Structures are given as C-alpha cells and as structure tokens.
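Once you've had a glance at the structure underneath, I'll fire off some questions.
Only one protein chain is missing from this complex, and each of the others stays in its spot.
Coming up: subunit A.
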C-alpha cells in the first residue's frame, strides 16, 4: 500500500496535549480520532503538523463493523472525508461492535468468533471499504469476556477477515497483553496466526491491574510486559509504524517522550 511504509514512531493526537505533540521530539506520525474532527474546521495543531509533513491517520471508534445492525454510512463517509482532509493513506477502526438494538454500549465490544459473526463482519467491512477513499485497517480489541461457542481463535478470525476483505491489520499489543491477562489468550499464537505482511501499524498503550483484572485504561504508563509483546512482534516483522495511545491523565512531556523513546528502542533493536 502506497504511503504506509516507514511511518516510524507516533502518538495519538489529542486536543489536550496538542502543543505537547507538536513539540515532542521523535513524533513521526500521529493518529486522530475521526469522530472528534469536523470537516472544514481542522484543529490548528493538526494543520500545523500536516504542514510539517507529519502523516495524520484517522482512527474511528464508532463504525461498529462487527454488529448485526446496518452499517451507518454517514459515519463511514465522515471517516472518508477526514481521511481526504488530512491526506491520509489509510483509515482504521476496530473489530468490534458498539451498537445493538438501538443501544450504544459506549465500549468496543468483542465480536463472537463464530463463522456467522465473521460473515456479518466481512459484509460490513466490504461495504465500508466500498465507501472509503483509502484502505481500511482493523484493530484487535481488549475483551473482558469471550462469547460462548467460539469456533476460531482471535488470530484465525482476523486472518480469515483479511483473506476475505483484503483489509489491513492494526495490531494493538496492549490489547493482546490485556487479553492474555484477563481471558488467557496467547499473544504469540495470535502473532503466529495473523498475516503479518498485512500489518499496517501497531498500537501501544498503558493500563493498570485492578485485582484480577487488567484494565486497558490508556491513562497509565505502558507496562514493560506490553513492550515485551511489541518486542515479540518486532522479532517477526518490522512494523511500518508503532503508535503510543494515551487518552487521559496525560503525564509530563518528559514522561511521554521517554515512553516514545522506549518504543523506538524496541523497534530499533530489531532493525540492526
């Protein structure tokens, strides 16, 4: 895919830390939450980053492509319009559903890993792809539960999704870690099963352990264990990009810079 090679190391652009993102050293690309942007009125900071030549990738959270409800084409159109406004080479959302029966969960809910659910997901993804001006990447989510009667592992499920839709993968290693902690999945098996040649880029995020549950908060420091999963991924493939997601409790500029440096160190270790 043109333009997706060598994104480097990036960070999720958020309005609260816009000046921080602008002045941080070593931000090669950023990701924006598409739903937070208005066409024709891009934030000044995003415009400035674009002028500097920093790639801006729209990331959606509301397409609900794993849901049985009809895909909301207005949301797809908005995502496409944001991609065109920022000249993005690709867009992304999640392998999940956020709405069902007229209710909005407010969370990225995991999809049952059945053949039927996969058929629905594939149909929705194809519909979205037809209405998007750029390629679509889909991200694995963190789950606190597994639906019963699953027929495929998460890796197999995503591999088949890629095969049938030709979509790209956005692998969130923090979500892999969260699932390993909470529902006992195996990140290495996941990496074995997905087509790594279709890897668009990688997400890294922080979280916190509360009792028996690991919460993928995006509001705490990145755990070394999450970087270990990134390390494992990088030992198999050189990811085109790795992006730090931080959505709340933003630490100092220095702390964010050191998290980016830690990510870069893992990536560079395998480039030698």
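Definition applied: a residue touches a chain if its C-beta (ideal position, glycine included) is under 8 Å from a C-beta of that chain, and two chains touch if they have at least 3 such contacts; residues count from 1.
Rule of thumb we're sticking to: contacts and distances are computed from a predicted model.
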item	value
Absent chain [UniProt protein name; select from "Phenylalanine--tRNA ligase alpha subunit", "TIGR04222 domain-containing protein", "ABC transporter permease" or "FAD-binding protein"]	"TIGR04222 domain-containing protein"
Residue among A:20, A:92, A:165 or A:185 touching the omitted chain	A:20
Residue numbers in subunit A that touch the chain omitted from display	15-20, 43-45, 219, 249-253
